[in-house]
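Heads up, one of the protein chains got dropped from this complex, but the rest are sitting where they should.
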Amino acid sequence: MLKGKQSWVFPNRPVIEASAAVGGPFEARGKLASDFDILHDDLWMGKDSYEKAHTLILEEAIETAIQKAEMTKEDISFMLAGDLVNQITPSSFAARSVGIPYFGLFGACSTSMEGLALASFIINNQGANRVVTGASSHNAAIEKQFRYPTEYGSQKPPTAQWTVTGAGAAVVTNDQEKQGKLVTTSATIGKVVDMGLSDPFNMGGAMAPSAADTIIAHFKDLQLDPSYYDLIVTGDLAKIGHPITLELLKKEGLNIDSQKFKDCGLMIYQEDQQVQAGGSGAGCSAAVLYGHLLNEMRKGKYQRILLVATGALLSPLSFQQKESIPCIAHAVSIEVHP
Amino acid sequence: MLPMFFWAFVIGGLICVIGQIMFDVIKLTPGHTMSTLVVIGAILGGLGWYDPLIDFAGAGATIPITSFGNSLVNGALQEADQHGLVGVLTGMFEITSSGISAAVVFGFIGALLFKPRG
Partner (left out) sequence: MAKKNKSPEQKRYQQIEQKHELKRPVVKNCIKAFFVGGTICLIGQAVMYFYMYFFHFTEQTSGNPTVATMIFFAMLLTGFGVYDKIGQFAGAGSAVPITGFGNSVISAAIEHRTEGFVLGVGGNMFKLAGSVILFGVFSAFVVALIKTLLQIWGII
(Lines give C-alpha, C1' and ligand atoms only; values in the text may rest on other atoms or scores of the structure.)
Protein backbone atom coordinates (compact mmCIF):
# COMPACT_ATOMS: atom_id res chain seq x y z
CA MET A 1 0.00 0.00 0.00
CA LEU A 2 1.34 3.45 -0.87
CA LYS A 3 2.09 5.74 2.02
CA GLY A 4 3.18 9.29 1.46
CA LYS A 5 5.13 10.01 -1.69
CA GLN A 6 7.48 7.11 -2.22
CA SER A 7 6.91 4.53 0.51
CA TRP A 8 5.00 1.30 0.93
CA VAL A 9 3.55 -0.12 4.12
CA PHE A 10 2.92 -3.84 4.47
CA PRO A 11 -0.12 -4.35 6.71
CA ASN A 12 -0.09 -8.09 5.98
CA ARG A 13 3.31 -8.34 7.58
CA PRO A 14 5.42 -10.49 5.19
CA VAL A 15 7.53 -12.88 7.24
CA ILE A 16 11.26 -13.33 6.74
CA GLU A 17 11.11 -17.07 7.23
CA ALA A 18 14.87 -17.64 7.00
CA SER A 19 18.01 -15.96 5.74
CA ALA A 20 21.55 -16.97 4.88
CA ALA A 21 24.91 -15.30 4.28
CA VAL A 22 27.92 -16.60 2.37
CA GLY A 23 31.38 -15.03 2.43
CA GLY A 24 34.94 -15.22 1.13
CA PRO A 25 38.35 -15.44 2.76
CA PHE A 26 38.59 -11.77 3.66
CA GLU A 27 35.17 -11.82 5.31
CA ALA A 28 36.20 -14.97 7.19
CA ARG A 29 38.84 -12.85 8.94
CA GLY A 30 36.37 -10.06 9.60
CA LYS A 31 34.30 -9.10 12.61
CA LEU A 32 31.13 -10.92 11.59
CA ALA A 33 32.58 -14.26 10.55
CA SER A 34 30.46 -16.26 12.98
CA ASP A 35 27.27 -14.97 11.35
CA PHE A 36 28.06 -16.45 7.95
CA ASP A 37 26.53 -19.80 7.01
CA ILE A 38 29.28 -20.65 4.55
CA LEU A 39 32.77 -19.18 4.33
CA HIS A 40 35.13 -19.92 1.47
CA ASP A 41 38.88 -19.89 2.01
CA ASP A 42 39.87 -18.69 -1.45
CA LEU A 43 38.41 -16.49 -4.13
CA TRP A 44 38.26 -19.19 -6.82
CA MET A 45 36.05 -21.52 -4.75
CA GLY A 46 36.95 -24.43 -6.95
CA LYS A 47 35.73 -22.68 -10.11
CA ASP A 48 37.83 -21.62 -13.06
CA SER A 49 36.90 -17.94 -13.11
CA TYR A 50 35.99 -15.25 -10.59
CA GLU A 51 32.65 -14.75 -12.29
CA LYS A 52 31.77 -18.42 -11.83
CA ALA A 53 32.72 -18.20 -8.16
CA HIS A 54 30.48 -15.15 -7.93
CA THR A 55 27.59 -17.21 -9.29
CA LEU A 56 28.35 -19.95 -6.77
CA ILE A 57 28.07 -17.78 -3.67
CA LEU A 58 24.67 -16.46 -4.68
CA GLU A 59 23.45 -20.00 -5.43
CA GLU A 60 24.68 -21.11 -2.02
CA ALA A 61 23.01 -18.21 -0.23
CA ILE A 62 19.69 -18.85 -1.92
CA GLU A 63 19.77 -22.61 -1.45
CA THR A 64 20.84 -22.31 2.18
CA ALA A 65 18.09 -19.80 2.93
CA ILE A 66 15.50 -22.08 1.34
CA GLN A 67 16.86 -25.04 3.29
CA LYS A 68 16.76 -23.12 6.57
CA ALA A 69 13.13 -22.21 5.82
CA GLU A 70 12.48 -25.96 5.60
CA MET A 71 11.24 -25.66 2.07
CA THR A 72 12.29 -26.81 -1.37
CA LYS A 73 12.96 -24.76 -4.49
CA GLU A 74 9.65 -25.91 -5.89
CA ASP A 75 7.84 -24.17 -3.01
CA ILE A 76 9.21 -20.76 -4.01
CA SER A 77 7.31 -18.74 -6.61
CA PHE A 78 9.82 -16.03 -7.49
CA MET A 79 13.48 -15.13 -7.13
CA LEU A 80 14.54 -11.50 -7.03
CA ALA A 81 18.27 -10.93 -7.16
CA GLY A 82 21.05 -8.80 -8.59
CA ASP A 83 24.74 -8.00 -8.48
CA LEU A 84 27.32 -5.64 -9.94
CA VAL A 85 28.68 -7.62 -12.85
CA ASN A 86 27.84 -6.64 -16.44
CA GLN A 87 24.35 -7.77 -17.35
CA ILE A 88 24.07 -9.27 -13.81
CA THR A 89 25.20 -12.60 -15.21
CA PRO A 90 26.05 -14.20 -11.83
CA SER A 91 22.47 -13.69 -10.65
CA SER A 92 21.04 -14.92 -13.94
CA PHE A 93 23.27 -18.00 -13.92
CA ALA A 94 22.31 -18.65 -10.30
CA ALA A 95 18.65 -18.38 -11.34
CA ARG A 96 19.36 -20.91 -14.06
CA SER A 97 20.64 -23.51 -11.62
CA VAL A 98 18.07 -22.73 -8.93
CA GLY A 99 15.26 -22.87 -11.49
CA ILE A 100 12.85 -20.40 -9.88
CA PRO A 101 11.01 -17.76 -11.99
CA TYR A 102 13.35 -14.80 -11.83
CA PHE A 103 13.38 -11.01 -11.62
CA GLY A 104 16.88 -9.68 -12.33
CA LEU A 105 17.51 -6.45 -10.48
CA PHE A 106 20.11 -3.75 -10.75
CA GLY A 107 20.52 -1.16 -8.03
CA ALA A 108 24.26 -1.48 -7.65
CA CYS A 109 24.94 -1.84 -3.93
CA SER A 110 21.31 -0.98 -3.08
CA THR A 111 20.05 -4.13 -4.81
CA SER A 112 19.54 -6.04 -1.55
CA MET A 113 16.87 -3.62 -0.31
CA GLU A 114 15.40 -3.13 -3.77
CA GLY A 115 14.86 -6.88 -3.73
CA LEU A 116 13.48 -7.04 -0.19
CA ALA A 117 11.10 -4.13 -0.86
CA LEU A 118 9.73 -5.75 -4.02
CA ALA A 119 9.59 -9.19 -2.37
CA SER A 120 7.62 -7.74 0.55
CA PHE A 121 5.24 -5.93 -1.80
CA ILE A 122 4.61 -9.10 -3.79
CA ILE A 123 3.88 -11.11 -0.63
CA ASN A 124 1.82 -8.38 1.01
CA ASN A 125 -0.36 -8.05 -2.08
CA GLN A 126 -0.84 -11.79 -2.63
CA GLY A 127 1.31 -11.88 -5.71
CA ALA A 128 2.93 -15.00 -4.29
CA ASN A 129 3.03 -17.04 -1.10
CA ARG A 130 6.78 -17.53 -0.96
CA VAL A 131 9.60 -15.65 -2.63
CA VAL A 132 13.36 -15.58 -2.22
CA THR A 133 15.46 -12.43 -2.61
CA GLY A 134 19.18 -11.75 -2.45
CA ALA A 135 22.19 -9.85 -3.68
CA SER A 136 25.87 -10.62 -4.04
CA SER A 137 29.30 -9.33 -5.02
CA HIS A 138 32.76 -10.79 -5.55
CA ASN A 139 35.82 -8.63 -4.91
CA ALA A 140 38.02 -9.87 -7.74
CA ALA A 141 35.26 -10.00 -10.37
CA ILE A 142 34.25 -6.42 -9.57
CA GLU A 143 37.81 -5.05 -9.43
CA LYS A 144 38.46 -6.65 -12.81
CA GLN A 145 35.38 -5.00 -14.32
CA PHE A 146 35.31 -1.59 -12.67
CA ARG A 147 38.89 -0.86 -11.78
CA TYR A 148 42.16 -2.64 -12.52
CA PRO A 149 43.39 -6.23 -12.92
CA THR A 150 43.75 -7.63 -9.44
CA GLU A 151 47.53 -8.04 -9.67
CA TYR A 152 48.08 -4.49 -10.93
CA GLY A 153 50.15 -2.36 -8.58
CA SER A 154 47.85 0.64 -8.25
CA GLN A 155 47.64 2.62 -5.06
CA LYS A 156 44.17 2.98 -3.57
CA PRO A 157 43.55 6.28 -1.79
CA PRO A 158 42.18 6.35 1.78
CA THR A 159 38.66 7.03 0.44
CA ALA A 160 38.54 3.80 -1.55
CA GLN A 161 36.38 0.92 -0.37
CA TRP A 162 36.83 -2.84 -0.49
CA THR A 163 34.21 -4.79 -2.40
CA VAL A 164 32.84 -7.57 -0.21
CA THR A 165 32.98 -11.11 -1.54
CA GLY A 166 29.64 -12.12 -0.15
CA ALA A 167 26.05 -13.02 -0.81
CA GLY A 168 22.93 -12.77 1.30
CA ALA A 169 19.47 -14.15 0.67
CA ALA A 170 16.16 -14.36 2.48
CA VAL A 171 12.94 -16.31 2.03
CA VAL A 172 9.89 -14.06 2.48
CA THR A 173 6.47 -15.65 2.96
CA ASN A 174 2.87 -14.90 3.89
CA ASP A 175 3.11 -17.26 6.87
CA GLN A 176 0.09 -16.62 9.09
CA GLU A 177 1.90 -17.71 12.25
CA LYS A 178 3.80 -14.54 12.86
CA GLN A 179 4.35 -14.42 16.59
CA GLY A 180 7.93 -13.61 17.45
CA LYS A 181 9.00 -13.77 13.81
CA LEU A 182 10.81 -11.15 11.80
CA VAL A 183 8.49 -9.22 9.49
CA THR A 184 8.97 -6.41 7.00
CA THR A 185 6.73 -3.48 7.82
CA SER A 186 7.54 -0.77 5.28
CA ALA A 187 9.83 0.25 2.47
CA THR A 188 10.89 3.56 0.97
CA ILE A 189 11.98 3.57 -2.65
CA GLY A 190 14.76 6.03 -3.33
CA LYS A 191 15.18 8.37 -6.25
CA VAL A 192 18.45 8.91 -8.06
CA VAL A 193 20.51 11.69 -6.49
CA ASP A 194 23.64 13.13 -8.08
CA MET A 195 25.68 15.76 -6.29
CA GLY A 196 28.28 16.04 -9.02
CA LEU A 197 30.97 13.85 -7.48
CA SER A 198 32.91 11.83 -10.02
CA ASP A 199 35.72 10.03 -8.21
CA PRO A 200 35.13 6.27 -8.46
CA PHE A 201 37.54 5.86 -5.55
CA ASN A 202 35.20 7.78 -3.26
CA MET A 203 31.87 5.97 -3.42
CA GLY A 204 30.86 6.87 0.12
CA GLY A 205 31.10 10.58 -0.54
CA ALA A 206 29.00 10.19 -3.68
CA MET A 207 26.31 8.02 -2.06
CA ALA A 208 25.71 9.93 1.18
CA PRO A 209 23.20 12.44 -0.30
CA SER A 210 21.00 9.65 -1.67
CA ALA A 211 21.00 7.91 1.71
CA ALA A 212 19.99 11.13 3.43
CA ASP A 213 17.32 11.77 0.80
CA THR A 214 15.72 8.34 1.27
CA ILE A 215 15.92 8.43 5.07
CA ILE A 216 14.26 11.86 5.16
CA ALA A 217 11.56 10.66 2.76
CA HIS A 218 10.98 7.56 4.91
CA PHE A 219 10.35 9.45 8.14
CA LYS A 220 8.23 12.04 6.34
CA ASP A 221 6.08 9.51 4.45
CA LEU A 222 5.55 7.29 7.49
CA GLN A 223 5.19 10.18 9.94
CA LEU A 224 7.66 8.57 12.30
CA ASP A 225 10.47 9.80 14.48
CA PRO A 226 13.94 8.23 14.18
CA SER A 227 13.66 7.03 17.77
CA TYR A 228 11.04 4.53 16.57
CA TYR A 229 13.88 2.30 15.43
CA ASP A 230 16.42 0.59 17.66
CA LEU A 231 18.93 0.72 14.86
CA ILE A 232 19.29 2.46 11.51
CA VAL A 233 21.91 0.85 9.30
CA THR A 234 23.24 2.06 5.97
CA GLY A 235 24.60 -0.32 3.37
CA ASP A 236 28.09 0.76 2.50
CA LEU A 237 28.71 4.42 3.15
CA ALA A 238 31.81 3.58 5.21
CA LYS A 239 34.21 6.06 6.83
CA ILE A 240 33.53 8.95 4.46
CA GLY A 241 29.85 8.65 3.62
CA HIS A 242 28.51 7.62 7.02
CA PRO A 243 29.40 10.74 9.02
CA ILE A 244 28.40 12.93 6.07
CA THR A 245 24.94 11.36 6.06
CA LEU A 246 24.56 11.96 9.79
CA GLU A 247 25.46 15.61 9.23
CA LEU A 248 23.09 15.99 6.28
CA LEU A 249 20.25 14.52 8.36
CA LYS A 250 20.97 16.85 11.27
CA LYS A 251 20.77 19.79 8.86
CA GLU A 252 17.28 18.67 7.89
CA GLY A 253 16.24 18.48 11.52
CA LEU A 254 16.47 14.70 11.85
CA ASN A 255 18.46 14.04 14.96
CA ILE A 256 19.63 10.47 14.92
CA ASP A 257 21.48 9.06 17.88
CA SER A 258 24.90 8.19 16.51
CA GLN A 259 25.02 5.09 18.74
CA LYS A 260 21.99 3.76 16.88
CA PHE A 261 23.30 4.65 13.42
CA LYS A 262 25.60 2.05 11.93
CA ASP A 263 26.94 1.03 8.53
CA CYS A 264 27.41 -2.46 7.11
CA GLY A 265 30.66 -1.46 5.38
CA LEU A 266 32.10 -0.42 8.74
CA MET A 267 30.79 -3.45 10.61
CA ILE A 268 32.09 -6.24 8.45
CA TYR A 269 35.88 -5.91 8.66
CA GLN A 270 38.44 -5.66 11.45
CA GLU A 271 40.41 -2.47 12.07
CA ASP A 272 43.64 -4.01 10.83
CA GLN A 273 42.26 -5.34 7.54
CA GLN A 274 43.49 -3.16 4.70
CA VAL A 275 40.16 -1.89 3.45
CA GLN A 276 40.84 1.86 3.42
CA ALA A 277 37.43 3.44 4.08
CA GLY A 278 35.48 0.21 4.60
CA GLY A 279 33.50 -2.46 2.81
CA SER A 280 31.18 -2.00 -0.15
CA GLY A 281 29.39 -4.02 -2.82
CA ALA A 282 25.95 -5.44 -3.38
CA GLY A 283 26.91 -8.34 -1.15
CA CYS A 284 27.92 -6.07 1.73
CA SER A 285 24.47 -5.01 2.91
CA ALA A 286 23.01 -8.39 1.92
CA ALA A 287 25.52 -10.49 3.84
CA VAL A 288 25.51 -8.25 6.92
CA LEU A 289 21.72 -7.95 7.09
CA TYR A 290 20.80 -11.51 6.21
CA GLY A 291 23.53 -12.87 8.48
CA HIS A 292 24.53 -10.75 11.44
CA LEU A 293 21.70 -8.22 11.82
CA LEU A 294 18.82 -10.66 11.52
CA ASN A 295 20.65 -13.00 13.93
CA GLU A 296 20.88 -10.16 16.42
CA MET A 297 17.17 -9.50 16.02
CA ARG A 298 16.41 -13.19 16.53
CA LYS A 299 18.44 -13.08 19.74
CA GLY A 300 16.29 -10.18 20.89
CA LYS A 301 18.91 -7.44 20.65
CA TYR A 302 16.83 -5.24 18.34
CA GLN A 303 13.06 -5.02 17.96
CA ARG A 304 12.88 -2.64 15.01
CA ILE A 305 15.55 -1.80 12.47
CA LEU A 306 15.68 0.25 9.30
CA LEU A 307 18.11 -0.87 6.67
CA VAL A 308 19.10 1.70 4.02
CA ALA A 309 21.15 0.15 1.22
CA THR A 310 23.02 2.63 -0.98
CA GLY A 311 24.19 2.18 -4.54
CA ALA A 312 26.43 4.09 -6.94
CA LEU A 313 25.01 3.82 -10.44
CA LEU A 314 28.14 4.38 -12.48
CA SER A 315 29.86 2.19 -15.07
CA PRO A 316 33.52 2.05 -16.14
CA LEU A 317 32.43 3.76 -19.35
CA SER A 318 30.51 6.58 -17.66
CA PHE A 319 33.62 7.49 -15.71
CA GLN A 320 35.68 7.62 -18.90
CA GLN A 321 33.05 9.88 -20.42
CA LYS A 322 33.53 12.29 -17.52
CA GLU A 323 30.08 11.66 -16.07
CA SER A 324 29.49 12.22 -12.38
CA ILE A 325 28.16 9.41 -10.17
CA PRO A 326 24.37 9.21 -9.67
CA CYS A 327 23.41 7.29 -6.55
CA ILE A 328 20.32 5.72 -5.02
CA ALA A 329 19.24 4.33 -1.67
CA HIS A 330 16.35 2.03 -0.77
CA ALA A 331 15.13 1.49 2.78
CA VAL A 332 13.23 -1.40 4.32
CA SER A 333 12.08 -1.66 7.92
CA ILE A 334 12.14 -4.99 9.71
CA GLU A 335 10.46 -5.62 13.06
CA VAL A 336 9.89 -8.47 15.47
CA HIS A 337 6.21 -9.32 15.32
CA PRO A 338 4.69 -9.23 18.79
CA MET B 1 80.92 2.91 -9.72
CA LEU B 2 79.64 3.91 -6.30
CA PRO B 3 78.64 7.48 -7.24
CA MET B 4 76.63 6.01 -10.12
CA PHE B 5 74.64 3.87 -7.66
CA PHE B 6 73.97 6.89 -5.49
CA TRP B 7 72.74 9.07 -8.34
CA ALA B 8 70.73 6.22 -9.83
CA PHE B 9 68.90 5.94 -6.51
CA VAL B 10 68.36 9.68 -6.11
CA ILE B 11 67.37 10.59 -9.67
CA GLY B 12 65.18 7.50 -10.04
CA GLY B 13 63.54 8.29 -6.73
CA LEU B 14 62.93 11.91 -7.73
CA ILE B 15 61.29 10.98 -11.02
CA CYS B 16 58.99 8.67 -9.03
CA VAL B 17 58.18 11.52 -6.66
CA ILE B 18 57.10 13.60 -9.66
CA GLY B 19 54.84 10.70 -10.59
CA GLN B 20 53.46 10.52 -7.04
CA ILE B 21 52.66 14.24 -7.08
CA MET B 22 50.78 13.69 -10.33
CA PHE B 23 48.82 10.92 -8.59
CA ASP B 24 48.06 12.67 -5.32
CA VAL B 25 48.06 16.39 -5.98
CA ILE B 26 46.97 16.70 -9.60
CA LYS B 27 44.81 13.58 -9.11
CA LEU B 28 45.66 11.92 -12.42
CA THR B 29 45.02 8.25 -13.06
CA PRO B 30 48.04 5.96 -13.50
CA GLY B 31 47.29 5.85 -17.24
CA HIS B 32 47.32 9.66 -17.52
CA THR B 33 50.43 9.94 -15.36
CA MET B 34 52.51 7.41 -17.26
CA SER B 35 51.43 8.82 -20.60
CA THR B 36 52.44 12.31 -19.47
CA LEU B 37 55.81 11.11 -18.21
CA VAL B 38 56.59 9.30 -21.41
CA VAL B 39 55.75 12.44 -23.42
CA ILE B 40 58.00 14.47 -21.14
CA GLY B 41 60.75 11.95 -21.77
CA ALA B 42 60.28 12.34 -25.51
CA ILE B 43 60.40 16.12 -25.33
CA LEU B 44 63.50 16.12 -23.14
CA GLY B 45 65.04 13.60 -25.53
CA GLY B 46 64.32 15.85 -28.47
CA LEU B 47 65.91 18.78 -26.68
CA GLY B 48 69.01 16.67 -26.08
CA TRP B 49 68.68 16.90 -22.31
CA TYR B 50 67.82 13.29 -21.47
CA ASP B 51 70.98 11.56 -22.69
CA PRO B 52 73.23 13.67 -20.41
CA LEU B 53 70.92 12.67 -17.55
CA ILE B 54 71.51 9.03 -18.45
CA ASP B 55 75.29 9.60 -18.47
CA PHE B 56 74.99 11.16 -15.03
CA ALA B 57 72.47 8.91 -13.32
CA GLY B 58 72.59 5.66 -15.26
CA ALA B 59 69.69 3.42 -14.32
CA GLY B 60 68.11 6.31 -12.44
CA ALA B 61 67.26 7.71 -15.86
CA THR B 62 66.93 4.55 -17.95
CA ILE B 63 64.61 2.63 -15.67
CA PRO B 64 61.77 5.16 -15.26
CA ILE B 65 59.15 5.16 -18.02
CA THR B 66 60.41 8.57 -19.19
CA SER B 67 63.36 6.85 -20.84
CA PHE B 68 60.91 5.04 -23.11
CA GLY B 69 59.97 8.37 -24.69
CA ASN B 70 63.63 9.34 -24.97
CA SER B 71 64.73 6.15 -26.73
CA LEU B 72 61.80 6.33 -29.15
CA VAL B 73 62.93 9.82 -30.13
CA ASN B 74 66.56 8.71 -30.38
CA GLY B 75 65.61 5.83 -32.62
CA ALA B 76 63.55 8.11 -34.85
CA LEU B 77 66.27 10.76 -35.10
CA GLN B 78 69.00 8.22 -35.78
CA GLU B 79 67.06 6.74 -38.68
CA ALA B 80 66.09 10.18 -40.01
CA ASP B 81 69.78 11.11 -40.01
CA GLN B 82 70.54 8.22 -42.30
CA HIS B 83 67.42 7.88 -44.39
CA GLY B 84 65.74 11.25 -44.37
CA LEU B 85 62.35 12.28 -43.05
CA VAL B 86 60.71 8.86 -43.42
CA GLY B 87 63.15 7.58 -40.84
CA VAL B 88 61.10 9.37 -38.21
CA LEU B 89 58.46 6.67 -38.62
CA THR B 90 60.60 3.66 -39.42
CA GLY B 91 63.35 4.04 -36.86
CA MET B 92 61.46 4.46 -33.63
CA PHE B 93 61.59 0.94 -32.31
CA GLU B 94 65.20 0.26 -33.32
CA ILE B 95 66.49 1.00 -29.86
CA THR B 96 63.40 0.47 -27.80
CA SER B 97 62.17 -2.92 -28.78
CA SER B 98 63.26 -4.76 -25.65
CA GLY B 99 60.73 -3.09 -23.36
CA ILE B 100 57.69 -3.93 -25.40
CA SER B 101 58.85 -7.37 -26.54
CA ALA B 102 59.75 -8.31 -22.99
CA ALA B 103 56.37 -7.11 -21.73
CA VAL B 104 54.51 -9.08 -24.39
CA VAL B 105 56.58 -12.24 -24.02
CA PHE B 106 56.59 -12.25 -20.23
CA GLY B 107 52.94 -11.25 -20.18
CA PHE B 108 52.04 -14.31 -22.17
CA ILE B 109 54.34 -16.57 -20.16
CA GLY B 110 52.85 -15.08 -17.02
CA ALA B 111 49.34 -15.88 -18.22
CA LEU B 112 50.46 -19.46 -18.88
CA LEU B 113 52.10 -19.93 -15.51
CA PHE B 114 50.17 -17.85 -13.02
CA LYS B 115 46.65 -17.39 -11.73
CA PRO B 116 45.65 -14.05 -10.21
CA ARG B 117 45.31 -13.99 -6.46
CA GLY B 118 42.90 -11.16 -5.94
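Each chain gets a letter, A and B, in the order it is written, and its residues are counted from 1.
Throughout what follows, a contact is a pair of C-beta atoms (placed from the backbone, for glycine too) under 8 Å apart; a residue touches a chain by one contact, two chains touch by 3 or more.
Everything numeric in this text was worked out from a predicted model, so none of it was measured.
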May I ask you to name the displayed chains that the omitted chain touches in the full complex?
A, B
Among the options A:71, A:195 or A:267, the absent chain makes contact with A:195
Of the residues in subunit A, which ones touch the absent chain?
48-51, 144, 148-159, 194-198, 202, 205, 208-209, 239-240, 243-244, 247-248, 274, 277, 322-324
Touching residues (missing chain, whole complex) on subunit B:
1, 4-5, 8-25, 30-39, 41-43, 45-46, 58-60, 62-65, 67-69, 71-73, 75-77, 80, 85, 87-89, 92, 95, 97-104, 106-111, 113-117
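The working rule: only the chains that are shown with their structure count from here on.
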For subunit A versus subunit B, what separation do you get between their C-alpha means, in angstrom?
45
Per the touch rule, the subunit A residues reaching subunit B in their complex are 43-44, 50, 139-140, 143, 149-151, 154-155, 157, 199
Contacting residues of subunit B [partner subunit A, same complex]
23-24, 27, 30, 115-118
